[in-house]
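To start, I am sharing the structure in question, which I have written as structure tokens.
Removed from the display is one protein chain of the complex; every other protein chain stays in position.
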Amino acid sequence: MKRLQETKVRKINSERNTLINVNDVHIGEGYFTVIAGPCALESEELALTTAKAVENAGAKIFRCSLFKPRTSPYTYQGFGIDGIELLKLLHAETNLLLETEVLSTDHLEALASEADILRVGSRNMDNYELLKAVGKTNKPVILKRNMSATLEEFLLAAEYILSVGNDKVILCERGIRTFENYTRNTLDILAVPALKELTHLPVIVDPSHSTGRSSLVPAASKAAMAAGADGLMIEVHPDPLKSFSDGEQSIDIPTFEKLMKDLIEIGNVLGKKSLSTVLS
Amino acid sequence: MKRLQETKVRKINSERNTLINVNDVHIGEGYFTVIAGPCALESEELALTTAKAVENAGAKIFRCSLFKPRTSPYTYQGFGIDGIELLKLLHAETNLLLETEVLSTDHLEALASEADILRVGSRNMDNYELLKAVGKTNKPVILKRNMSATLEEFLLAAEYILSVGNDKVILCERGIRTFENYTRNTLDILAVPALKELTHLPVIVDPSHSTGRSSLVPAASKAAMAAGADGLMIEVHPDPLKSFSDGEQSIDIPTFEKLMKDLIEIGNVLGKKSLSTVLS
Amino acid sequence: MKRLQETKVRKINSERNTLINVNDVHIGEGYFTVIAGPCALESEELALTTAKAVENAGAKIFRCSLFKPRTSPYTYQGFGIDGIELLKLLHAETNLLLETEVLSTDHLEALASEADILRVGSRNMDNYELLKAVGKTNKPVILKRNMSATLEEFLLAAEYILSVGNDKVILCERGIRTFENYTRNTLDILAVPALKELTHLPVIVDPSHSTGRSSLVPAASKAAMAAGADGLMIEVHPDPLKSFSDGEQSIDIPTFEKLMKDLIEIGNVLGKKSLSTVLS
Partner (left out) sequence: MKRLQETKVRKINSERNTLINVNDVHIGEGYFTVIAGPCALESEELALTTAKAVENAGAKIFRCSLFKPRTSPYTYQGFGIDGIELLKLLHAETNLLLETEVLSTDHLEALASEADILRVGSRNMDNYELLKAVGKTNKPVILKRNMSATLEEFLLAAEYILSVGNDKVILCERGIRTFENYTRNTLDILAVPALKELTHLPVIVDPSHSTGRSSLVPAASKAAMAAGADGLMIEVHPDPLKSFSDGEQSIDIPTFEKLMKDLIEIGNVLGKKSLSTVLS
């Protein structure tokens, strides 16, 4: 990991891990923070129903994807920039933080004005121009690992954000590409403790994209917590089979509620904070 | 998974999962069973010291590798067949079950006469002649996944054992080969719940070979339990740096003891049996 | 390949393959076209020396990378947009076509005004906003395969360009990421005939990035021609060891001259056009 020398992402022995605080929601060391929401916002009703349900179950941050990068130009591409109104509504109606994916610098200003956290998706992990622009907003950034990136490359992509003065970066492991095809991707669970050795930044896991199968999401989520992750980003949809995209990997609300209960129990054993506050 | 139709390994809806009982040590549904020991037995002293320590900490089965398949013909190849005497000694001095790797049919009879459980290593997962011969001993068999095998191929390899009438097969995920090189292999943690969907056989995880780094073994072990594994096979060595092979992935005895305590706590939350009995 | 139905990239039985003509340089069916040049332009002198040498040896298109996307933010990032003046000079001093990489929409207009062919690099294969913007310039586009893209994903990325009305797309195989690490990437040579079955677009190979070792570039180049590629993009540098980037994979000018001679001989046997015209 020679290229990590002299970077701001790397962990130095005596250093404390980064703890990000956004309006009193903590992400990092000692906390376990759950981000949940549908793959893409599809309608006002879907957004509100899902947001209230996940908030109720203990999620602190809502996944608000207005744009949906799709492999084919002919599949559903998301709500688009008009969805900014939806973010305002969600802020009015819930106490959730809102996070949203930025696909290009064109919409960056508008998205940064309303969202609490910006996300750079795995397809854009190597889009260095975008990384620098997102970094300059000084908003917290969730950076998803590209499906073929080594950990060193992942950290160097994060360094593009830190290099412009923004150190509020949350790393998200979301599965890598291998020959195995029962799952959509292979969740590289050991990326979590490995990143914890290499960097001071918080590390979360996306159990939905990494599995591609809703039946495996609970196991992936618990494994992520046990491996030391600081949180999860989970796709939740009230009626996954009617989802416009990625329905086969979204869990429904009762499954999410059950999972949160299990995570709270395991989190208590592991000494995680934030989650337990849900119970009180 | 078309090729799994008509196999004996596949799970049929109403079916109970296989629970293997070897001298009152249970492996499978509801239990969590820890196998531990050095990568290869190197001396009588090493074997006894390690065996007593892991038994004391709650392991039920001792890893007794007499043969060590090595990539290079010029590196340490293990104790050899004379080690059978060592197995007798371990049986006399501890209550541990003994498991050992079978590399060729030549030593099968001798090994089966003393070991409680036979192991087929990942390099031999596709050695169908060996699988059938091992199956015919009617001993329980730990089958390790080849580092490039799909889940379907892994299950079809197990089917070679079941096809000769032996259904006491324990599947072991031990990491697959990917581009990531911080870890020796990539632990495919979701193979655990995926296999649980596909087969009734017990599934354990080898956190040592899958990581190749002792510092990651505890996280990998907890993640495996949280993902639903029925047990672990962990490399433990009293002085890992002096190990003849794979020292960098073996944990020492205090680390093993601490890990067992953590696993018992998490196992209690998850309702696992056997481990809790260690405490009483 | 279900998602290729109804796309413009897919090959329909009776259809002729696309032949792209840029100022009488042909790319596609029946021709074999060589693009050569340094990894990144470093100076006026380097650019002119290399351009004249590769033109002399039979290359038709010059690789003019003004921007160099780099994994680390602290390594050489290329000449930058001022290099446009260099493109003008190269147009004045040689008969080569000029191709250049576009990293973001910010520089697109300036680059499209001077370059003959635009390139979207492998890191940006999934940058759909960029693909559409580049497509709208109506310039020929070289699209490099992402190192973890399936052929179907590669073709669907190309479809983003065709979907905005630009069908002058040249696909470039440049190596995929695997566990093998003697080479920088694994050249997926059979992507060439496989793509030829699936699409009517021209397919070229980058033997430099796929190998990462200059000693393997000649073998990779000949293999690409024998496998049916329509051309090559080769990194050539007068003094590779002094290159600011990727020197270990660039070949020097005498090696390039020798390679061109060999390709012409093999091309004659295979009935390739353009190359033989070099001899006359």
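Each chain carries a letter (A, B and C) given by its place in the written order, and its residues are counted from 1.
Just so it is clear, a contact is a pair of C-beta atoms (placed from the backbone, for glycine too) under 8 Å apart; a residue touches a chain by one contact, two chains touch by 3 or more.
All values reported here derive from a predicted model rather than from experimental measurement.
Note that of B:E42, B:D116 or B:E159, the residue touching the chain absent from this view is B:E159. Considering the full assembly, C:G228 is the residue among C:P69, C:G228 or C:G247 that touches the omitted chain. The chain omitted from view is touched by exactly one of C:G80, C:P193 or C:P254, namely C:P193. Hidden from this view is one chain, which touches subunit C at 1, 148, 150-152, 176, 178-183, 186-194, 197, 210-211, 213, 215-216, 219-220, 222-228, 265-266, 268-270.
Taking the whole complex into account, subunit B touches the unshown chain at residues 3, 6-7, 69-74, 103-106, 123-124, 126-130, 146-148, 152-153, 156-157, 159-160, 163, 177. Where subunit A meets the chain that is not shown, the touching residues are 177-179, 181.
Note that only the chains that are shown with their structure count from here on.
Separating the centre of subunit A from that of subunit B, both taken as means of CA atoms, is a distance of 34 Å.
Multi-chain contact residues of subunit B (touching two or more other chains) are listed as 178-179, 181.
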